[in-house]
Structures are given as structure tokens and as C-alpha cells.
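Structure in C-alpha cells, see below.
Missing here is one protein chain; the remaining ones are kept as they sit in the complex.
After this line comes chain A, so read on.
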Amino acid sequence: MTAASAQGKDADSAEFRSELTKLIPHLRAFARSLCNDASEADDLAQEALVKAWRARDRFEPGTNLKAWVFMILRNHFYSERRKAWRKNETSGEHIDEMSPMAAGQDSMIELADIKHALSELPDEQREALILVGAGGFSYEEAADVCGCAVGTIKSRVNRARIALARLMERQTTPKSNREEALTAAEDIIAEAHALASTRD
């Protein structure tokens, strides 16, 4: 390698590193939406950064780096989860605990609501909605990240929006119905009393 081309390569590496650095906040946010658990999400984001760095020769300059690194993160997440599942199947262990939510702030209550609703969506709908609805990705970029057709992403986002609205509605109704339920219970008790007194 000549000195000039080595220098060019160093400059490319420095440029790539600085572009990756800019993506960190977004990678963390996307990872958090996939994992829920904050420290697990940060591990995932770091692993994706390392993978992207090592594979940087395969990145085509001029294409969308953010979509490329998101794709790496996403693929890594699903392949690790598949591995974990396989392990659980053989060992008979089961990991299905929700990470406890920090409470205390008003905004945390709404956040917990939407996170819970999101967790009930199928994976492919959740990721499509996060990318397009929260991450500001175009349908085309999201299709690149998820490795599917643009039309598929559009319909996933649509279905996710509808499902999420229904889930959120369901979560909030029991609270408003509580009073109604109490009244109903009181009616039943009163009726029981009435019946008991007629029997005497």
C-alpha cells in the first residue's frame, strides 16, 4: 500500500468513525424500542457499532449509513434472540419477566402505557411503526432496514397504528369503568340484602 492510499484510508476511517458517533443517540433509541431494558439496549447498540465498524468495507459510500447500521442492529437483535430461545428450549428455562418501570413521574405513566401496548404488537409491526412513526424514517428507508418491500412496511405501519390505538383504548377503559363496576357491585349487594330480608 502506498503512503498516499494509506492516508486516504485513514481519512476514510476517521470519517466513518465520526459518522458512526453521530448515529449513537439514534441507535440507542432504536435498541431501546426493541429490548425495553435500558442496559440490554445499550449493549445491543454497542455490539451493532462494533459490527458496523468491522464491516465498514462492505458499506457502499453514498448510500444511507443510518439505515445500514440500523439494519445491522436489527439483524443482530433477532439472531441473538433466536439463539436465546433455542437455549431456553433445551434447558427448559423461561425468561418472560417484564423489566420494572421507573415510576414517580407523570410522564412515566404514559410512557409505561405505550411501552406496554407496543410490547403486545407483533415484532414486525412494532419495528415498522418505531422506524417510521418515531425515528423519522421514510417508508423506503424502513424497508431497507427490515429487508422487505416498501408496500409491506406501509401496511405494517398501518396495522400497527390501528392495533396500538385499540390497545391503548383497552388499557384506559378499565380505569374509567371502575366506578361503574363499583355501582354494579353495590346494586348486587343491595339486591341480595333485599332478597334475604324477604325470606325472613
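Please note the rule applied: a residue touches a chain if its C-beta (ideal position, glycine included) is under 8 Å from a C-beta of that chain, and two chains touch if they have at least 3 such contacts; residues count from 1.
Convention: contacts and distances are computed from a predicted model.
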Problem set entry | Options "Tryptophan synthase alpha chain", "NepR family anti-sigma factor", "Monosaccharide ABC transporter ATP-binding protein (CUT2 family)" or "Stage V sporulation protein AA": UniProt name of the undisplayed chain | "NepR family anti-sigma factor"
Problem set entry | From A:Gln46, A:Asn64, A:Ser138 or A:Thr152, residue that would touch the chain that is not displayed | A:Gln46
Exercise. In the full complex, which residues of chain A touch the absent chain?
Worked result: 9-10, 13, 17, 20-21, 24-26, 28-30, 32-33, 42, 45-46, 49-58, 68, 71-72, 75-76, 79, 106-107, 109-111, 114-115, 129-130, 133-135, 161, 164-165, 168-169, 172-173, 175-176
